[in-house]
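Accompanying notes for the structure given below.
Apart from one protein chain that is not included, each protein chain of the complex appears where it belongs.
Each chain carries a letter (A and B) given by its place in the written order, and its residues are counted from 1.
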Amino acid sequence: MSRYFTDEHEWIDVEGEIATVGITDYAQEQLGDIVFVELPAEGASFEKGDDAAVVESVKAASDVYAPISGEVVESNSALEDEPALVNSDAEEDGWFFKLRIADASELEGLMNEAAYKKFVASL
Amino acid sequence: MTMLKEGRPTAPAPVEDAHMAPATATGNRALMLEEKLIFEIGSTETTGVDFAQAPLTGSRLGNLARTDVIGLPGLSEQETVRHYTRLSRQNYAIDLGLFPLGSCTMKHNPRLNEKVARMPGFADIHPLQPQSTVQGALGVINELAFWLIELTGMHGVAMTPKAGAHGELCGLLCIRAALEARGDARSVVLVPESAHGTNPATAAFCGYKVEDIPATPEGRVDLEALKARLGPDVAAVMITNPNTCGLFERDMKTISDAVHAAGAFVYCDGANFNAIVGRVRPGDLGVDAMHINLHKTFSTPHGGGGPGSGPVVLSEALAPFGPLPYTARMADGTIHLIEEENVGEEMPRSFGRMSAFHGQMGMFTRALAYILSHGADGLRQVAEDAVLNANYILRSLDDVLDAPFGQSGPCMHEALFSDKGLAEGFTTLDIAKGLIDEGFHPMTMYFPLVVHGAMLVEPTETESKAALDQFILALRSLAERAKAGDDALKGAPYHAPRRRLDETLAARKPVLTWTDPGMV
Partner (left out) sequence: MRYLPLTDTDRRDMLSFIGASSIDDLFVDVPAQARLPGTIPGLPDHASEMAVERHMARLAKRNLSAGEAPFFLGAGAYRHHIPASVDHLIQRGEFLTAYTPYQPEIAQGTLQVLFEFQTQVARLLGCDVANASMYDGSTACWEAIVMARRVTKRGKALLSSGLHPHYVSVAQTMAKFTGDALAYRAPTLDAATDIDALIGAIDKDTSCVVVQYPDILGRVADLTPLAEAAQAAGALLVAVVTEPVALGAIRAPGSMGADIVVGEGQSIGVGLQFGGPYLGLFACKQKYVRQMPGRLCGETVDASGKRGFVLTLSTREQHIRREKATSNICTNSGLCALAFSVHMTLLGEKGLRDLAGLNHALACQAADRLAQVPGVTLLNDSFFNEFTLILSKDARDVVRTLADKGVLAGVSLGRLFPAAPEIGNGLVVAVTETVTPEDIETLAKALEEELA
């Protein structure tokens, strides 16, 4: 399994043809207390860059983009009842949705963990 | 001599520590009374209203009689008066003191307006009465419309919009109708970054794509960037003037000319008209449409969040497309209401109706009473005093608070500060909550979005110099405490009916209606 990061502060775990997507710990810290997560329906298809989910704090609503193209195979229903999971465990239990990867070449050019850390430090 | 030893002590014992006030059994604190919900104190059998016995007739409710318990508690009249009186005392209000919410124009609400609006001839007439029976009401609409047109130098006015945002919608619908009439479909509306949130929301609501226009470092629209973006796809530019940084858009006329040359229209957000009423007419600046918040500039009460009223003045190019119904004065002096049935001859290009009936009549009577009270000279003085008061605050505090556009010239009706320079960990929120303890309503905070930690202070013209000085004293003290890192400030407010409230909890587990604990 390998983990990728985007400059939109999302992480992607790739296992075979399935990618699990969430927002980074840095992102959840910036957003503050998460109060609601709107997740995509299973079967929804996204092109890379489409609005795929919404994450809300008290004062802001942020779009989560599909980091790569694909079809949603599962959404993390635990977030519906407990959006605070995104704050407490953004990069594991707080995942958002899983995609069936349409084009693995889109993963090229994404950051690894070290590169993302460097990117965050530069902000 | 005679001596009376009984009776009460008449001088208090010295207080050692006023902060150590003991808790009370009721939770009340003298005049500050806790008040439960009507669902906790009322009952479905109690009522504060008596009715005559209903005559005996059969039921013709189509077998739909309501038999369930609705769950509406009642209170006796005395309990009702007490419940709402107690609740009212937990509110800050203009009647209590300076209410410096930037962009909201919280000015004094004259009580003459309330008296006039309650005259039975205005308060107790039905919107669908025959026109011959409501000539006075139509006269009010017509007279107010005349004033709004004259004060803005525009060609016509749509009176029906229900609030500012509804007025924005009206203006954009006029623009769309005018463009469609000339077969010119355009898809983009340009909005400055500093705009009120209603601007982009409105443009999107009527089907436009919204694009931002950047601001210059001195807080005004970037004219060059705007010009570069204009093109055949741009339907309108929405500009707030004076803008939300409290500055007059110096290039307004140049902007309008450029927008018109590109075949687009200029929408002006008139939320800040109070700064220029009687001194500047938007019509002279090339504006095509502008809403006027009667509850801001023209003193109708905010009522805890509404109702508003948002007539929209229109240029000659847009006026034919305005909404129904509207009034027209006939040659014989009668006033005619133009509705769907006679619109064909009178206004064939109207875009249609945008609310039932004739707009916020109850606000028209109030606004007209206010306008007539001030007259042309008084309204001009309103703008001057509003601007003077704001500049007085700006210059009284710019040594202790960062004023991001303090060097951009005089401000108009509001002074903008930021939280730059406060001690580590101290924010605009702390200053705002500190103001509550000082007995003031906080300023607008975190708006406009273009300034980090913005504090937007609009005193309005109805504050005396003494009131301004008291406010300046309070804000100066808070700024000094926040700069010195006084941790006690982070706990403010201490003296309000409630301490800081948990908004995260409210949003995570929304409780929007009351549920009887016995029912869950």
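By our rule, a contact is a pair of C-beta atoms (placed from the backbone, for glycine too) under 8 Å apart; a residue touches a chain by one contact, two chains touch by 3 or more.
Please read all numbers here as calculations on a predicted model, not as lab measurements.
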Report summary line: Absent chain's touching partners (shown only) are A, B
Report summary line: Sole touch to the unshown chain from B:201, B:317 or B:474: residue B:201
**Report entry** Contact partner of the left-out chain, one of B:387, B:457 or B:475
**Finding:** B:387
Report task. Quick one: say which of B:155, B:227, B:250 or B:483 touches the chain that got left out. Result -> B:250
Report task. Go through subunit A and note every residue touching the omitted chain. Result -> 36, 38, 56-61
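Heads up, the rule we're going with is that only the chains that are shown with their structure count from here on.
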Report summary line: Per the touch rule above, subunit B residues touching subunit A in the complex are 446, 503-504, 507-508
Query raised in the report: Which bits of subunit A are touching subunit B when the two form their complex?
Result: 33, 35-36, 56, 58-59, 83-84
